[in-house]
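Presented below is the structure to which this report refers.
Missing here is one protein chain; the remaining ones are kept as they sit in the complex.
Letters A, B and C mark the chains as written, and numbering starts fresh at 1 in each.
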Amino acid sequence: MLNSRWFLEITSDTEVNMHALEEVIYSSRTKYQKLEILRLGRFGKSLILDGKMQSAEADEFIYHECLVHPVLLAHGDPRNVLIAGGGEGATIREVLRWPTVEKVYMVDLDREVVEVCKQYMPEWHKGAFNDSRVKVFYEDARKFIAEASEKFDVIILDLPEPMEAGPAIMLYTEEFYKEVANHLTPGGVMVTQATTVSIINCDAFAIIYKTISEVFKVVRPYWTAVPSFYTPWGFVFASNGKDPKGLDVGEIKERLTKIDGALKFYNPEIHLALFAIPEYLKDILEKETRVNRDSSPISFY
Amino acid sequence: MLNSRWFLEITSDTEVNMHALEEVIYSSRTKYQKLEILRLGRFGKSLILDGKMQSAEADEFIYHECLVHPVLLAHGDPRNVLIAGGGEGATIREVLRWPTVEKVYMVDLDREVVEVCKQYMPEWHKGAFNDSRVKVFYEDARKFIAEASEKFDVIILDLPEPMEAGPAIMLYTEEFYKEVANHLTPGGVMVTQATTVSIINCDAFAIIYKTISEVFKVVRPYWTAVPSFYTPWGFVFASNGKDPKGLDVGEIKERLTKIDGALKFYNPEIHLALFAIPEYLKDILEKETRVNRDSSPISFY
Amino acid sequence: MLNSRWFLEITSDTEVNMHALEEVIYSSRTKYQKLEILRLGRFGKSLILDGKMQSAEADEFIYHECLVHPVLLAHGDPRNVLIAGGGEGATIREVLRWPTVEKVYMVDLDREVVEVCKQYMPEWHKGAFNDSRVKVFYEDARKFIAEASEKFDVIILDLPEPMEAGPAIMLYTEEFYKEVANHLTPGGVMVTQATTVSIINCDAFAIIYKTISEVFKVVRPYWTAVPSFYTPWGFVFASNGKDPKGLDVGEIKERLTKIDGALKFYNPEIHLALFAIPEYLKDILEKETRVNRDSSPISFY
Partner (left out) sequence: MLNSRWFLEITSDTEVNMHALEEVIYSSRTKYQKLEILRLGRFGKSLILDGKMQSAEADEFIYHECLVHPVLLAHGDPRNVLIAGGGEGATIREVLRWPTVEKVYMVDLDREVVEVCKQYMPEWHKGAFNDSRVKVFYEDARKFIAEASEKFDVIILDLPEPMEAGPAIMLYTEEFYKEVANHLTPGGVMVTQATTVSIINCDAFAIIYKTISEVFKVVRPYWTAVPSFYTPWGFVFASNGKDPKGLDVGEIKERLTKIDGALKFYNPEIHLALFAIPEYLKDILEKETRVNRDSSPISFY
């Protein structure tokens, strides 16, 4: 017998994903967005913002390992790391595995999301918020970066989708990426989550890629499958020098020996596999001409 | 406004995928299974058997290129190819790109499926059924292989899921894989589609891998994301010598220059990326002990 | 196993009805609205306009008998009948059962709907469009009535829901009902379908009732359950004299003996039952103060 309770994630006007809904752990409308923590079928506890799956207990490690490790590994000696977004605390958790890291700033607009994640989602942060290297700011990430007097070795953009009326719409524009570039130390690197790369819906990915390419010299799109997202997921790495794709397996292996604890998804072969781009997607990325600008930021839904 | 008509693919008792249903192109109950050709949201024309998505116009090339090219490339000089299943004709289409191929047998139980695909899905077969190298048999693939007097350089198992009461349940057992092995020429290779590798549902993949490992010396699991399946998808390559993983990029490139027409997904980097197995999946595959046997074949749904 | 194809009727942001979708018989976007003829689960062939169920083969007789017979029976001697809307032809069919009827005008804005119903839904009209007493006009019903030089014994408003941007939004206002009143013969009567009376959603019904009460002296709300609507359904009868509620069973029986053919829902007991209003609905109707006017017509969804 089918379950009686469901979570429906409406990913477009023609695609909907249904998950059996075991439990509503938390539900509210924060100052900025609709916040739900739900227990879903085989994916377990899950964070949902404005109806969109952010991460699920069963496979959040795939997203977070793929977001964090390529960029930190590419840097080689990350000390100061800035995370924009990342309310669950899992991005901090992965960053803290790198022993060179001395300082992690996390900037999230929505204090309620962070506090609710702290309380209800310890499987994600695993106490990372309490690490003495970590400092959390509840501010608009764009404003925080623009006004920051410090620079960072690594900036990680772990943001919700750029939806109209959503809190992250101004965090995918050329002007924002320039602020990011201005706040990287020499040799600094950045990464952003970059929405779905599904062939039926990869416009946003291509535009983000093109926009970042206007600002940085080395831009590496990459992707993997995150089952709870029901669609292959994209990321874009950028720097003005360092390149995660130029590394050989031996070098990757050596750098990975330094990190604390066992990884569940990422490994040297996966590192290289992430950057393999299918032919059709190469074409799409090459042909993309749209640059996302403040004057008319694109809403991808 | 959301669409009014939907196709629901029930992939487990806790997960359902909904696609906007533009058109019911064909619907019948064949002698063996429920057959539907539907036009779905952004995925376009799609073949559905017993309620399960088989392939969609928008991204069938991902599945079919990943099923066919690694195994033919690994063989190096494929002449005789046997396809079990593959009713859409797209597997034949990809096999025929290799100029060394002299003969392609396709064995599909369900004549109605093949004839309906021929008529309604020319975007898949692109006339491949008319190629003089191709011969189609409407028989049980297991019986056909067991009784075949010929041997094949490559055997491709392009089958529906092993569902209870479904037509393919006896085509994933150790006894069947032994028949396959017995009908390979020296240096012969095989591949099977191997169901989802999603972390929430990878039992079937692990059992297929383990079962094939009882029969063949070289067994290479691999996977990619096929968006219309909404879940990462697995394949298992097997042989008693040749190894698609042992090849270097130069060798792959050279072999790929021989094929006719442009590929849309597969390329040398993708070839290597396909075989990168995440840490959690390595663990699952290593620990799997179940072998699927005729005496109690596992139904994966 | 659940069906794979579904029609979803979104009746509010918190209620959706799903019907197994057997066949898409016709689907188009007319000049005025989205038009679908679908074959649905146990309800059979169904007409859907802008995603809303209009009538289903299995139970359209309930709606059409309850719309037509109380008002014609109350009139007693109907000769000239005007139907606004009613594209399926089933309202004409029921009207033509009364042998006194000499002339039936039907005015429907959407020629495509009527022509498609004629062709694909003969179970509804049963040839009624060919009756020599019938004349169909493809015009805006409001304009037609305002400009009509004739008057009618009975006016039947068989309209789609008053939805924003829908074709019927101006056909539920006080100004329109005044035009209706002006085009009734002495002793004339009218009826309108009046949306759901469900306790969770009966605002529209109450407003229609209140609006009509501004124009007519005798106003009788009534309702029944139409299973394919999944919600109890309302109607409002109005006149400046005749009253369907004042009749006794003997009188109803006698009048009903005159009609041609057997009824499937309506009978004298049902006639009386239709006008029984539950206590909570009496309260709601009594307290309603909103009158629907041209200046700001209410959209009920």
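Just so it is clear, contacts are C-beta pairs under 8 Å (C-beta built on N, C-alpha and C of every residue); 3 or more make two chains touch, one makes a residue touch a chain.
If you're wondering where the values come from, they're calculated on a predicted model, not measured in any experiment.
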Checklist entry - Which visible chains touch the chain that is not shown? => result A, C
Item to check | Sole contact to the chain not displayed, among C:Val24, C:Leu47 or C:Ile62 | outcome: C:Ile62
Checklist outcome for this item: Answer key for C:Gln33, C:Ser198, C:Ser213 or C:Ser239 versus the chain not shown reads C:Ser198
Checklist entry - Which is it among C:Val218, C:Leu263 or C:Val291 that touches the chain not included here? => result C:Leu263
Next on the checklist: Just checking the interface: what residues of subunit A touch the absent partner chain?
Outcome noted: 1-10, 21, 23-24, 27, 34, 36, 38, 48, 51
Checklist entry - Which subunit C residues would touch the chain omitted from the figure, given the whole complex? => result 1-3, 6, 8, 10, 12-20, 40-43, 58-59, 61-62, 198-201, 223-225, 227, 230-232, 262-267, 269-270, 272-280
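Just so it is clear, only the chains that are shown with their structure count from here on.
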Next on the checklist: Please classify the inter-chain touch graph. Allowed labels: line, ring, star, complete, other.
Outcome noted: line
Checklist outcome for this item: Note, CA centroid farthest from subunit B's centroid sits on chain C
Item to check | Geometric centre distance via CA averages, subunit B-subunit A, whole Å | outcome: 33
Checklist entry - At what distance in angstrom does the C-alpha mean of subunit C lie from that of subunit A? => result 54
Checklist entry - For subunit B, what residues touch not just one other chain but two or more? => result 1-3, 6, 8, 10
